[in-house]
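First the structure, in the form of structure tokens, and then the observations on it.
Excluded from the complex is one protein chain; the other protein chains are retained at their positions.
Presenting chain A:
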């Protein structure tokens, strides 16, 4: 077998493995979410299909495949069918670039499907392609609620994508590379990046909640307000594909947060003193971190009420965006004024870490004040020219 064919086959195999793994995780994620929500509301959650409800995802999957696939009269057939495929395709592809261990740790192969030097850029590009799936789905349904949901969703996602892109600039300045590998390597020697970029992490977390359309930012599919948003006209497997895309995006966002801010597949280095090599155990640390963030997603869903749409947009444009810029400038200033390559002088990174933490704490302490400031109803004076209407 020629060399290139072997490489191709191996990466194809890995891609299939990753996709199947993600789909299984998605299926059980729905179960875990329902059971956890149940626990948080003092009820058991699904526990009839199989032991502890373990077969519930399988039942759901089989049901959605055997359901009748409706094509609404007004729908644009081609786009209506393609939109969920685009959504799930982009969501799954985004995950493949994340490293799950050191080179060659997966039975002699590399534990990632593709590895790009501009990994972060590729990831941001792929997640923004997901907007197409949702918006086209909403548009192609040929009905009002989906269009509203799709518009809201695309406006929300692009707004928070800005916050997402800007909030990691400070991190990039510290690390000086956009490849996930180098970032994980940097954190192994210098400590987890959340220590230096607490504010950046908080902004990234908020943005990724909004990017994946989760509560408290799940307006595009707010059942009580606009039926099911872009999902209204979808049934059977197409609906399931959209759900799948959302959950896969959640998993990807968790993995990205773990990789960028929490040391990726490497565990805490000080544990090496107790059990040598424990921080290099393949996969385990990454899975633990992803699980933690997924739990956080569910926990927040059970805790916070949804934002109103104007609050959401104001929050994104007036709070997250300026703060992300401020974080960037702050990092730049500390780097510039702690001398040339000042970061690697011992003790110096802590200046930045403390500054960032202080900013985050100040924000949290002021959050009540900020909230009243941001939530003030827009005052309408007589005779004032207003732009457009609302929705």
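Note that a residue touches a chain if its C-beta (ideal position, glycine included) is under 8 Å from a C-beta of that chain, and two chains touch if they have at least 3 such contacts; residues count from 1.
Going forward, contacts and distances are computed from a predicted model.
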Chain left out of the displayed complex - its UniProt protein name, from "NADH-quinone oxidoreductase subunit", "Type I-C CRISPR-associated protein Cas7/Csd2", "Cation:proton antiporter" or "Protocatechuate 3,4-dioxygenase subunit beta": "NADH-quinone oxidoreductase subunit"
Hidden-chain contact residue, picked from the options A:34, A:301 or A:314: A:314
Per the touch definition above, residue among A:30, A:56, A:93 or A:187 touching the missing chain: A:93
Of A:10, A:36, A:162 or A:357, the residue in touch with the unshown chain: A:162
Selected residue (touches chain absent from view) among A:56, A:141 or A:259: A:141
Interface with the undisplayed chain - residues on chain A: 11-12, 15-16, 18-19, 23, 64-74, 76, 81, 84-86, 88-93, 96, 113-114, 121, 139, 141-145, 147-148, 151, 154-155, 158-159, 161-162, 165-166, 169-170, 172-173, 176-178, 227, 232-233, 236-238, 240-241, 309-310, 313-314, 317-318, 321-322, 325, 328-329, 332-333, 335-337, 340-341, 343, 378, 380, 386-391
